[in-house]
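One protein chain omitted, others in place.
A, B and C are the chain letters, set down in written order, and residue numbers restart from 1 in every chain.
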Amino acid sequence: MSKGMSVIVRTVTRCVYGMILLYGFYVIMHGHLTPGGGFQGGAVVASAFALLLVAFGAAGIKGHLNRHLLQTLEEVGALAFLALGFLGIGTAFFYNLFAGTGGFFGAPAGQLLSAGTLPLMNWAVGLKVMTGIASIVIVMMVGRRKEETE
Amino acid sequence: MNALLVHAPVLLVAVPLLGAFAVPILGKLGRGVRDAFIGLIIAVTAALAGWLAADFFAGGAVPFVYQLGGQSTGIPLLSGGIPIRILLEIDGLSAFMALITALITLTGAFFSFSYWKNRSGGTLYFSLFLLLTAGIFGMQLTGDLFNFFVFLEITSIAACGLIGFRVWLRRSQEAGFKVMTLYTLSGLFVLLAIGLLYSEYGGLNMGYLAGVLGTGVLDKVALGLLLTGLAMKAGAVPLHMWAPDAYGEAPAPMSAVLVANSQASLYAVFRIVFTLFGATVSAASLGWILIVLALLTIFVGVTMALIQSDIKRLIAYGAVSQIGYMLLGVGVGLAVSGHAALPDYGLVAIQGGLFHMLNDAACVGLLFFASGAVIRAAGTRNLNQMGGLAHHMKWTTVFFVIGAFALAGVPPFNGFASKFLIYEASFQLSPFLSIIAILSSILLLAVFVKVFQAAFLGPRPAQPVAEAPVGMLIPMAVLAAVVIAFGLFPGFFVDHIVTPAAKALWDGPAAYITTVVGLGG
Amino acid sequence: MNIGNFPFVVAALLVVLGLYALLFKRNLIKIVIGISLIETGVNLFLVMAGYRTGGMAPIYTLAPTPIRDMVLPTPQALTLTSIVIGLATTALLLSFAVFIHRHYGTLDIQEIKELNG
Partner (left out) sequence: MKKATILVSLLFVAAFLLLAVSPGVMRPFGTPETTAMDDYFIDNAQTDVAANNAVTAVVFDFRGFDTLGEATVLFAAVVGILALFRKLREEER
């Protein structure tokens, strides 16, 4: 089991892995324009990591997905989200500072760099969700494996 | 108002969250940096809560709102009479509850530094602790129902992570699963009720909903679901089965914080029966439901405490019974608030119930801290295997006795002060209520005399045990000082902090509603 | 076609089914499934509360012209939140189940009851 699944599954995984990642990042990036957002896109990216884990086993992804890096990135994502909330505290917590100002991220609705802090929050949450779910899956997988060998 | 103070309601949630998110990163820099940072965060939070409450009560306890993300923090933006953004709403009761949480989390954090010194996973432990703190503050300060549900779930998950934290104890895992199941169920009941109310009235703000709620079947079902869910989370009989497991299996400082967590759910029960449904349901019948629940809780809690031989489980059942006293006080107040004459003892009963929340947090916290020190020293939780600890642990013994007497309602400690108010008021409604309450207190005293005799008296133990370290004694001393101060000068505290909180309930929902939707109503 | 209250009844039935699993099943995993079922029912109820007959998704990008009534966005946001919360609870519950199995060697709640009384 620790060696992963059959060669068919592994090959297909290699093929679709990049596409899932790309799609997930697309969903995060266009969260304020099209259906989706940080949570949904983050979950898509995390599902790519989970697929990798299932196909190659816990041992097979060593060196590819570093658990400690994932955890640190998750904390960074959470902190970034909170910091974006603090950004508006001159007016009120979570005040959308950039929206509609015409400058940075202040383009009118419908453009990629619009909606003020929303795209930034999408990225922060997306980073948090993808790394969070991935580290849950990895930790539970590694823990289960240890139990089997004991 | 001071610029910082304007933002204090949201900072009370955001600062512990900042701490929780940053602790795992700072933990890599070493234990000293981490502990200093946590101490700073928790001290800042407690100071903010104290400052907010002091300013609020000194300023006449006028409710105010904090609008998140809007152009103006103080004046909510309405659309068709419905606030469109999330509002935090501070009234007397919220400020009072924030004080309790600040007291318990501050002492709990400093007790934990010493308690968790030689254990693994300290960084994760403190991260969960700060999340729990943020969740409890959020539950108490928010004025939005769905936001309340989100904070309820934060406390559920953080609390269960902490209950199961000592993974090497098989019982802690069992407790963790059980508590998580019931917490989730209670959260889902609350969410379903929120969904019903939203689908009917199109809004989520409590002030708005309180103004428009009707008396239809849908409202009754929503009320039933909310009360069931929150009573379950607060640990009221007959839905109390998780409470002794949670308090008993969590690490000792966390048991104290879990009691504050249960009190936050109890706060929500009061908020719902008085503010949200205050204008539309029959106060008398709802009040009597609370009174019956309260008597059951007191009775079951005390009788189950009587038969325990595990010291923490025993204190846990004692804590369950105290939830009953709070419910009794406020239930009596609710039952008479429907009377046309509005007799004065209703307000006294609510004062007693709320003052008991503060007192219970202090003395149950003290007892859990002391039990943590005792278990650590004796190496067992079984009362039958302890004995003679008073020879070596003089300070812990003193603190334990103070906590036990306060919990059992012996003068001059604080438990007596608040229980006396409850007895006095409930006697005027029905003598039967106060008789049960007094008898249960006496039984509880007997239980603690038994514990004291079993654990602290007796011959010197075979190998000498060490007194608890100073890091544990100081938080205990702080709580003991609070217990004694509240017991000696109850009048001062009742007048200045409890009465505004009680009035927020007793005077009905009008002020709360007006603050949100303006004078036009 | 007018379907009246039928969708809400389905959501309520899902909740009841989940409660049944929670109360009568002995296996921890089945209890977690029960909780997930209740969650699903509640989420379904929430998202249905915001539907307007004939409404379209509340998104202006590539929206059909002329713009018709849009369904209510708030319940969708609430459902999104509660789905993530449900994910978090389920994950934690399953971790507890893993550790209970490690300690007791079983997932049957009849055999795991040290904490009674």
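Keep in mind that, in the parts below, a contact is a pair of C-beta atoms (placed from the backbone, for glycine too) under 8 Å apart; a residue touches a chain by one contact, two chains touch by 3 or more.
Just so it is clear, the structure is predicted and the values come from calculations on it, not from any experiment.
Visitor: Which of the chains on display does the removed chain touch in the whole complex?
Guide: Its contacts among the visible chains are A, B, C.
Visitor: I'm checking contacts with the chain that's been left out. Which of C:L37, C:L72 or C:I112 qualifies?
Guide: In the complete complex, the chain left out is touched by residue C:L72.
Visitor: Touching the hidden chain in the full complex, which residues of chain C are there? Just list them.
Guide: Residues touching the hidden chain, for chain C, are 2-9, 11-13, 15-16, 19-20, 23-24, 48-53, 58-61, 70, 72-74, 76-78, 80-81, 84-85, 87-89, 91-92, 95-96, 99.
Visitor: Contacts of chain A with the missing chain: which residues?
Guide: 31-35, 37, 39, 71, 74, 78, 81-82, 85, 93-94, 96, 99-100, 106-110, 114-118, 121-122, 125, 128-129, 132-133, 135-136, 139-140, 142-143
Visitor: Pick out the residues on chain B that sit against the missing chain.
Guide: Considering the whole complex, chain B reaches the absent chain at 10, 17, 20-21, 24, 68-69, 79-86, 118-121, 124-125, 127-128, 131, 134-135, 138, 146-147, 150-151, 153-154, 157-158, 160-161, 164-168, 192, 196, 199-203, 216-218, 221-222, 224.
Going forward, only the chains that are shown with their structure count from here on.
Visitor: Report the inter-chain centroid distance for chain A and chain C in whole angstrom, where each centroid is the mean of the CA atoms.
Guide: Using C-alpha averages as centres, the distance is 23 Å.
Visitor: How many angstrom between the C-alpha centroids of chain B and chain A?
Guide: Chain A and chain B have C-alpha centres separated by 36 Å.
Visitor: Would you give the residues of chain C that are in contact with at least 2 other chains, written as numbers and ranges?
Guide: None at all.
Visitor: At least two other chains touched by the same residue of chain A: list those residues.
Guide: none
Visitor: Residues of chain A touching chain B in their complex?
Guide: The contact residues of chain A facing chain B are 71-72, 75-76, 78-79, 82, 85-86, 88-89, 91-96.
Visitor: Which residues of chain C touch chain A in their complex?
Guide: By the definition above, chain C touches chain A via 57, 59-62, 80, 84, 87, 91, 94-95, 98, 101-102.
Visitor: Over in the complex, which chain B residues touch chain C? Could you list them?
Guide: Residues 146, 149-150, 153, 156-157, 160-161, 164, 167, 170-171, 173-178, 180-181, 184-185, 187-188, 191-192, 195, 198-199, 204, 244-245, 248-249, 304, 307 of chain B touch chain C in their complex.
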